[in-house]
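Before we start, here is the structure in question, set down as C-alpha cells.
Omission of a single protein chain aside, the complex is shown with its protein chains in their original locations.
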Amino acid sequence: MSRHEMGEKTLLIIPPVILIATLGCLEFITRMEILPSLFFPPPTVVVSTLYRMTTEGALLEHLAATVTRLLTGFVLGGIPGMILGMMMGWSLPVRRIFDPFIAALHPVPKISSLPIIMIIFGIGFVSRTIVVAVASFFPMLINTMAGVRQIHPIYFDVAQNCGASRLQVLRRVVLPGATPFILAGVRLGLNVSLSISLAVELLLADKGIGTLIWMAWQTLRIEELYATIVTAAAVGISIRLFVQFLLSRFVPWDSKTRT
Amino acid sequence: MSRHEMGEKTLLIIPPVILIATLGCLEFITRMEILPSLFFPPPTVVVSTLYRMTTEGALLEHLAATVTRLLTGFVLGGIPGMILGMMMGWSLPVRRIFDPFIAALHPVPKISSLPIIMIIFGIGFVSRTIVVAVASFFPMLINTMAGVRQIHPIYFDVAQNCGASRLQVLRRVVLPGATPFILAGVRLGLNVSLSISLAVELLLADKGIGTLIWMAWQTLRIEELYATIVTAAAVGISIRLFVQFLLSRFVPWDSKTRT
Amino acid sequence: MSFECRNLAVTYKTQSGGLEALTDVSFTVSKNEFVCLLGPSGCGKSTILKIVAGLLDPTAGEVIFQTQGTNGKPLNAMVFQEHGVFPWMNVLENVAFGLEMRGVGRQERNEISHKFIERVGLAHFEQSYPHELSVGMRQRVSIARAFVNDPEILLMDEPFGSLDAMTKLVMMEELLRIWSAEKKQVLYVTHDIEEAILLGDRVLVMTGRPGRIREDIRIPLPRPRDLRDRDKAEIIEIKEHIWTILEEEVRSSLEGSQ
Amino acid sequence: MSFECRNLAVTYKTQSGGLEALTDVSFTVSKNEFVCLLGPSGCGKSTILKIVAGLLDPTAGEVIFQTQGTNGKPLNAMVFQEHGVFPWMNVLENVAFGLEMRGVGRQERNEISHKFIERVGLAHFEQSYPHELSVGMRQRVSIARAFVNDPEILLMDEPFGSLDAMTKLVMMEELLRIWSAEKKQVLYVTHDIEEAILLGDRVLVMTGRPGRIREDIRIPLPRPRDLRDRDKAEIIEIKEHIWTILEEEVRSSLEGSQ
Partner (left out) sequence: GETPERTKLKVVESPYISWAVIHIAKENGCFEDLGLDIEFVVMRGTRESLPALAQGRLDVVPGFITPGYLNLMYRGADIRFVADKGHMEREGCAYRAFLAKRELVESGRLDNFENLRGLRIAGERTSTSYYSTSCLLAKGNLTPDDVVWIDLPTAAKQAALDAGAVDIVNASEPWITRIVQSGAGVVWLPAREVVPDFQHSFIMFGPSLLEEDRDAGMRFMVGYLRGVRIYNEGKTDRNVLAISRGTGLDQDLVRDACWPPIRETGEYDTESLLKYQAWATDEGLIDGVVPVEGFWDPSFIEHANRVLSEGN
C-alpha cells in the first residue's frame, strides 16, 4: 500500500491548506457580493462572531449542554444497541426474532413522535434524552450486527474449543472481532445523536447549540447561524478524533490505523 | 453455530406472534383507557384509519411520493458516498485529505440549513433532494470506508500480483470485499434518508408521508398519525427485505446469510 | 478414557444441493493412543476432527466418549489447520486464552503460557500481534495454545505443516514428550506419510471423497522412537504400502475430476 | 531474462521499534533456473518473495530484472503461503482472475482456467466458493491461478504445503513440466529439504532471523528427475548437509529465545 510513502508531513498539511484556500475564496466571493451577504457572511465575520459569542454570549455553555445531551443519549442508546447487535449478529434465532421489529421501528420519525413520548415520559429530561438515545441505537445495532457476522467462524470454533462460556465468547471474540464496525457505528451514532440533539433543542430547550440555531434564524443573524454550524462541525471533528483514538487503541491489528 | 437447529419454521412464526400479542395488549390497554385513547387509539382504530386513508385518502400516492424522494436522494447521495468511501478506505492519502472535511460536514444540521440551501439551489426539487441525498451520503461513506479497511491486505497483494489496474482493484477487490458493510450502510442510509424525506415533507411538500404526519399533527387526528407511522414502518421493513436480498445475492460466502 | 466414532456421515449443504464429505466413518481411539489420519486432500479429515471436537454435528452417526473424571482438564484441544489465532490478542493472550476461559488467574496463566511460548521459540514475540508474525510463527502460537490447554484428547490438524523440517522435529519431540508423560490421546492429521508412521500407534488411511476409513494400520515400532531414524525396514515397508493406497485414491479422484 | 537481489534488508515497523527481518540478502536467479529457498520458520523467506514480486519495498537494497520483451506475459506470479483466494469469487473466477485483469475475453479465459482447474483436481468445484473447500483445495486454487497467469517468474511460497503426499507429487510433476516446457524462472520456498533438492537447480539455505543467505548449494542431479527416487547417495548427502545447517540455525534461534 505504502509504495512511495508520500511524506506523512505533506499529508497532514493538505487539509488545512485546502480549508484556508476555500475560506479565502469564500471571503472574496462574499465581499464582492457575488453571493448575497445577507445570507452568506464572509468567513472573517463568522470568525469574529464566533469569538464574540464565546466571550460575550454563552457559546461554551450552550456547547456543554449539547455535548452532555449528546453523550447521555449516546450512552443510553448506543450501548444497548451494541449489545443487542452483538446478540443478533451472533445468534440466528435472536436475529430472526428481533430484526423485523428493528426494521419497523427504525424509520419511525423521532422528532415527530416527541410529543407522544412526552405524554408517556413527561415533558422533561427523560423524553428529550430518549429520542437522542433512540437515534444512536440503530446505527450501533446495525453496524455491530454486520461486524459480528463478518467474524470468521473459526474464531468461534477456537473459543468454543477453549471452553469459553457464552459471556466469554461475547467479551473476547464477538466484541473485539466486531470492533472496527462498532467504531464506525460509534461515529455514525454520535453524529446522528448530535443531529437529533440539535433538533430537540430547536424545539424545546433553552440551552444548547440547537437553541442558538433557532435563535439565529429567528433573529436572522445569519453570521450567528454559521458560527453555530462551525461549532457543530467542531463537535464532528472531535467525534472523529475520539473514534480514531479508540481505533488505534482497540484495533492493534489494523496496521493501517494510524490515520 | 447451528447446534440444535431450532425449527426454521418456529423462528419465522415468532415475530408475528409477538406482534399480535403486543397489539392485543395495546387494544386492551387503550380500550380500558389505561392509556388515554385520545392520544393512544386502539390498534383496530389505526387499522381502519389506514384502510380509510388508503381507499378515500390518497395514502398510496403519498407513499409513492416519499419513496420516490427517498430513492432519488439515496441514489444521488449514497453512490457518491460509496465511491468516495472506497477511495478513502483504500488509500491513506485520500483518507487523510478528505476525512477532516467529512467529519466537519457530517454534523451540519440538514433540516436547519434547508433555507440556505434553498437560497443557493432554488426553492424546488433540487434543494429538497439535496438534503435527502446528503443524509445517506455519510452512512454509506463511513461504512464503506470501514468495510474497505477490514479487507485483508493479502487480497490487494494478489490483485496487484495479477496485474490489476486501480479501477480493477476497485471493482473486483475493494467493492466486493466491503459489501457486507456497504449493505449495512445501505440499510442505515435508506433509513436516514427516509427520516429526512419525512422531515422535508413535514416542512415543505404537498405530497408524501411527511405531509400526512404534518396534517395529522395539525389537526391532532392522532389515529392518522399512527397510520402514517405504520406506513413508514412498512417502508422500513421493505428496506430490510431489500438489503437482505442484496446480501444473499452478493455475499455468497456468508453462509449465515439466509436470515 | 477412550472414544469411538460410529458410522459418521456428513453431507454439507451447498448451493447445488449437498456435498457428501464423509460416509460411514467408524474407528476407536483407545486410552493413551496416538492415532494418525492420512488421506487425499479434501477427503474429510478436518471434518472428522471438527466432529470429535464437538464443533460440527454429523449428519448421521455419533461420537461416544468414555471418560472417568476430568480433573478440571478440558476434554479436547484442537490445533486448527488454519491456526485460528485471534488477531486482536497478542501472542501471550492467544496462548493463555484457554486458561483465561477456565478462570485461571493472570499471573498463573502467564507463567504457564510463558513456558510453552518459550518451547515453541517465540519468547521474543510475547507482546507481538499475529499480523507481525510469519505463518509458521502463527502456527506455533496455535500449537502452544493447545499444549497449554492440557486436554485429555489432543486433536491436531496438520499442526506442523508450516514449519521448517528442523523446527518441526523439535515440536514433534515436544509433542511426544507431552503425550507420553501425560498419557493423552492424540488424533493427528498429517500429509506426510513418514511423519504419520513415526508418530502414530496406528495410522488410519482414508479414501477420496466421500471419505471412509480404508485401512487401519497398526505401527509395530517400539517406543520411545527416534524421529530421525527414518530408514528402518518396517517403516519403509509401511510407507510403501500407504503410498500405494494413496496413489490409488488420488489418481482416481484426480481422474474422476477430469 | 534473469534477476538479481542486491543487498536486500528489511526492518519491519513494530510497536517496540523495529524488527530486523532480513539483512544483506544477495543472490541471482539466472535464465530458466529453478531456485529453492530453505530456512528456519520466521527467517524472512516470504519477505524475500514479496520484495521480488514488488509487493514490498525493502528498507535497503534492490532487485534488478533483466528482461527482453515480455510477450504479454506478466513478469511474475506468486502462490501465496496464505493462499489469498478471494472469498467473493467462485473457483473458476478465482483461477481466471489474472486473465480477466489482462482483458482476456470470458470464453477464452474460462477455457484456459478450466484446463488448469482440471489438472489440480477441482473440476467438480468450479462453481464452488472458497468457504466450501478444504484447505488443500483452496491451496490448489491458488496454484492453478498462478499457472494460468503464465508469468516469466514463478514465485511459490510453500505452494504444496497443505497437500497430501500423492497430490503434492502430481502437482510437483506438473510444475516441472510447465517449467521445463516454458523455461520460466522459479523461486520456490519450501520446508521440505528433500523437496528442495529434488526440484531445484540450486538451494539457498538461510540463517535464522535476521535472515541472510548462509549457503548457496548447487544440485548436481541431472534433468529430468524422478521425484520418487529419493534415495540416491547425492541426495542423501546434500540433505544431511542442509540438515546440519538447519539444525544449527534452529537450535540457536530456539535457544536464543529461551
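We just call them A, B, C and D in the order they show up, numbering each chain from 1.
Criterion: contacts are C-beta pairs under 8 Å (C-beta built on N, C-alpha and C of every residue); 3 or more make two chains touch, one makes a residue touch a chain.
Predicted model only: the values in this text are computed from it and were never measured.
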Need the list of shown chains touched by the one chain that isn't shown.
A, B
Touching the hidden chain in the complete assembly: which of A:154, A:170, A:215 or A:237 does that?
A:215
Sole touch to the unshown chain from A:17, A:34 or A:123: residue A:123
Would you mind spotting which of A:93, A:115 or A:153 touches the chain that isn't drawn?
A:115
Chain not shown, touching residues in subunit A:
36, 38-39, 112, 114-116, 118-119, 122-123, 202-206, 211, 214-215, 217-220
Residues from subunit B at the interface with the omitted partner, ascending:
36, 38-39, 114-115, 118-119, 122-123, 203-206, 214, 217-221
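By our rule, only the chains that are shown with their structure count from here on.
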In contact with subunit A and with subunit D at once: which chains are those? Just list them.
B, C
Measuring from the mean C-alpha position of subunit A to the mean C-alpha position of subunit C, what distance in angstrom results?
48
Using mean CA coordinates as chain centres, what's the subunit C-subunit D distance in Å?
26
Which positions in subunit B are in touch with at least two other chains?
2, 252
So which stretches of subunit C touch two or more other chains?
15, 82
For the subunit A and subunit C complex, residues of the former touching the latter:
154-155, 157-165, 168, 172-173, 176-177, 179, 250-253, 255
Contact footprint of subunit B on subunit D as seen in their complex
50, 53-55, 74, 76-78, 80, 82, 84, 86-90, 97-98, 100-102, 129-131, 145, 149
Interface residues, subunit C side, partner subunit D - complex
12, 14-16, 19, 38-42, 46, 81-82, 118, 121-124, 127-128, 132-137, 139-140, 158, 161-168, 170, 191-193, 243, 246-247, 249-251, 253-254, 256-258
